[in-house]
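Worksheet for the structure shown next.
Below is a slice of the complex: some chains, not all, each in place.
Order of writing sets the labels: A, B and C. Residues in every chain begin at 1.
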Amino acid sequence: MPLAEHSISIRVRYPEVDGMGYLHHSRYLQYFEMGRVELLRHLGHRYADLEARGILFVVIKAEIRYKSPARYDEELRLTTRLVKATHVRFDHEYILSRETTILAEGSTSIACVDRVGQLQKIPDDLIPPSPPTR
Amino acid sequence: MPLAEHSISIRVRYPEVDGMGYLHHSRYLQYFEMGRVELLRHLGHRYADLEARGILFVVIKAEIRYKSPARYDEELRLTTRLVKATHVRFDHEYILSRETTILAEGSTSIACVDRVGQLQKIPDDLIPPSPPTR
Amino acid sequence: MPLAEHSISIRVRYPEVDGMGYLHHSRYLQYFEMGRVELLRHLGHRYADLEARGILFVVIKAEIRYKSPARYDEELRLTTRLVKATHVRFDHEYILSRETTILAEGSTSIACVDRVGQLQKIPDDLIPPSPPTR
């Protein structure tokens, strides 16, 4: 059960497709980043405001499994889930789909750094409460 | 022991860095792709020629571990290793470094498709001979 | 008086900003392209469908005047105007703004080509009727 979840729609742009006409495989990480930003906004935080407070995030690990290509102008759906949140790391999972077809699945780990790139504790107000367990 | 290995140098371009001044984490996959292309060229094949023959490759899996950021205008070294080659899949591993510092490590699996994206057997002439074992 | 006009909103994505935190100046051409595609859609045509019919467009000229920077996560407004349409060329003009501030103005000329890049006549159904003059 994710700590938080949010879905957005993304339309594939022309300069994002490659010579085969497919969304370039590097772009998925950019979509995942958009998913994280919008999940954060959904939780009441603007990433640009965090940056202004000296709270930045860097990706320390990413993994993508590509299942089916996406093409120019297609409207895709990206679901982003926060699956783990500690004071040193957030883990997210992603599902990119077109209607009922899953195009890719992925996961990332991000860590919090200050303006000069030093690791810092993730502020309390950014950590969603754990769902009740019993 | 890799089946094949090749290193290239890459200078970080300005539009590749993000608002933190770091090489954007999605760009590493583009660098890895450059590494594969140059490894292939080193083995005597031009990817553009393969495309003209209807032999294309798609990434089916990618994984990156980011260790230290890269910045604009830095000269990096990327070592690409072909670690597994079958008639359905090539697996590569990557090490991106700046002098003696490892910035990132990664791995990908690629599969061979035809012009309409259907999986096809990887042609024999693209598969390097296995190193002798004993 | 433009032959056709359409406005869209675009949110600046993180990998689109540079090390200064500004939308990279090359990205404006990508936004203009999105403006053209959406203007075309507004006129009842999907660019992907045109491509499938062998009707492609290439940019032959572009010009941009940058007035004020755009930053990450800002919501911008792009107005695209078709100002000239002949059987060999479409000329568009663009205004990119954030609320009441004009960030950039630009213009492009595009020409119609077939799949191998040869110039061809722009099909009649793509040319909007001229506005009445008197």
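Here, a residue touches a chain if its C-beta (ideal position, glycine included) is under 8 Å from a C-beta of that chain, and two chains touch if they have at least 3 such contacts.
In this text the structure is predicted, and so the values were computed from the model without any measurement.
Novice: To what total copy number does the complex in this file extend, with 3 chains depicted?
Specialist: 4
Rule of thumb we're sticking to: only the chains that are shown with their structure count from here on.
Novice: Suppose a student superposes the Cα atoms of chain A on chain C; what rotation angle should they report, nearest 5 degrees?
Specialist: 180
Novice: I want to confirm something about chain B and chain C. Since they are copies of the same sequence, is their interface symmetric in residue numbering (over half shared, so same) or not (under half, so different)?
Specialist: Same: when the shared numbers are divided by all numbers used, the fraction is over half.
Novice: Using mean CA coordinates as chain centres, what's the chain A-chain B distance in Å?
Specialist: 24
Novice: Could you work out how far the Cα centre of chain A sits from that of chain C, in whole Å?
Specialist: So the centre of chain A lies 29 Å away from the centre of chain C.
Novice: Taking the mean of the CA coordinates per chain, how far is chain B from chain C in Å?
Specialist: Averaging C-alpha atoms per chain gives centres 34 Å apart.
Novice: Mind pulling the chain A residues that touch 2 or more other chains?
Specialist: 30, 33, 51
Novice: List the residues on chain B that touch chain A in their complex, please.
Specialist: So the residues of chain B touching chain A come out as 19-20, 22, 24-27, 29-30, 33, 51, 56, 58-67, 69, 117.
Novice: Which positions of chain C touch chain A when the two form their complex?
Specialist: 13-15, 30, 33-34, 37, 46-48, 51, 71-73
Novice: How about chain C: which of its residues touch chain B in the complex?
Specialist: 14-15, 17-19, 21, 24, 26, 72
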